[in-house]
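All protein chains of the complex are present and in place, except for one that has been dropped.
And now, chain A:
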Amino acid sequence: MRIRYLLLNAYAYGGTVRTVVNQANALAAVGHTVEVVSVRRNRAAPPFGLHPAVRLQPLVDGTEPAAARWARPLEAWLAGRPSGLVAESEGQYGRFSRLSDWRLVRYLRGLDGGVLVTTRPALSLLSARFAPAGVVRIGQEHRYYGHYGADLAREIDARYRRLHAVTVLTAADRETYAARLAGAGVRVEQIPHPLSGGAPRRSRLDRPLILSAGRLTADKGFDTLIRAFADVAADHPEWQLRIYGTGPERDRLRALINERHLYNHVYLMGTTPRLERELAKASVFALAAPQAGCGMALAEAMSHGVPPVGFDCPHGPRELIRDGPSPDGVLVSPPGDAGALGRALRKLVEHPELRREMGKRAAESARRYEPGGIRDRWVALCHALLADPPS
């Protein structure tokens, strides 16, 4: 099978790039012909290691020596002109240009068969417009429909109908896209991101440690988590809360920690290249985003057998945690309620046997996100679309 991933910049750091490279490598490792096509290139080598069989191709190479660019003055002029094809609602509009328009259209029109996976709406919209019949066109969503502005959402509604499939991360988005694209024959599949791979080490769940991770922005609710934990720490002073990540809210969170006199119990840890090692120490993993925005950290924590706690909201922990008769974590309602979150944390802090039961189930549940299984779902989707020749 021949599969191509089209992304904005394979040479940059970022969650999208990392997951695309993981997928490309997993497919190449089992013998598929994989190509990664990057609209831009801003450094010599990509930061994430590619399987040697994966071909990497930039469309606009910003690392070319200036002399090479002067030799083609028309292209140099185009590179400085704003894009006419990409909608201005695209968050990274400034990264596109007339030159990237021209190269993208030439690339897409020149495709012959195989599968094309586009990794952001601007690229999926161009794939829908310019990729020829005979190419299986899959739009891979890395964000949530509800986060797009009205202009971009309108374009998606109108043009994604020419795609063969859209893959989404959450069940809530699967329903949204199915409704938006109803009657167009577009297959909407929910395929989550894979875990980072390797065999996750199981936490012993015996350290008095609650862990959280994410970018320190206001919408992640870390202030709610700190308030919730304050109740627990008052009665269980040996417990700690460690928050991994950096961001604009750091100073405000530190002020809250000081105001509540939690400086011996709550720590802003900054970033670590080895989050998985820290996850494997924790007894509870907590997220407090009151609405969408639950990254891979929660699934990673579950894979280490750490029971997760989070608010019950669309696109959030609800997508990963099964709460009920034999729960693999705790879903807290109403979203944003520090008191309710504190009660859920306290229950896990006070009942080690509950942590062990939930943690065991969490590790089992997280097997859904193992890279091999996710790859097989991609292969099955591509084969099904290739076998049913697209019109």
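Just so we're on the same page, a residue touches a chain if its C-beta (ideal position, glycine included) is under 8 Å from a C-beta of that chain, and two chains touch if they have at least 3 such contacts; residues count from 1.
By our rule, contacts and distances are computed from a predicted model.
Missing from the rendering is one chain, named in UniProt as "Transferase" (options: "Transferase", "Cytochrome c", "Metallophosphoesterase" or "Aldehyde oxidase").
Considering A:Thr63, A:Gln92 or A:Asn264, the position touching the chain not shown turns out to be A:Asn264 (whole complex). Here one chain is not drawn; of A:Arg2, A:Arg98, A:Arg254 or A:Arg368, the residue touching it is A:Arg254. Checked against the hidden chain, the listed residues A:Lys281, A:Arg322, A:Arg343 or A:Arg356 yield one contact partner: A:Lys281. Chain A residues in contact with the hidden partner, per the touch definition given at the top, are 254, 258, 261, 263-264, 267-270, 281.
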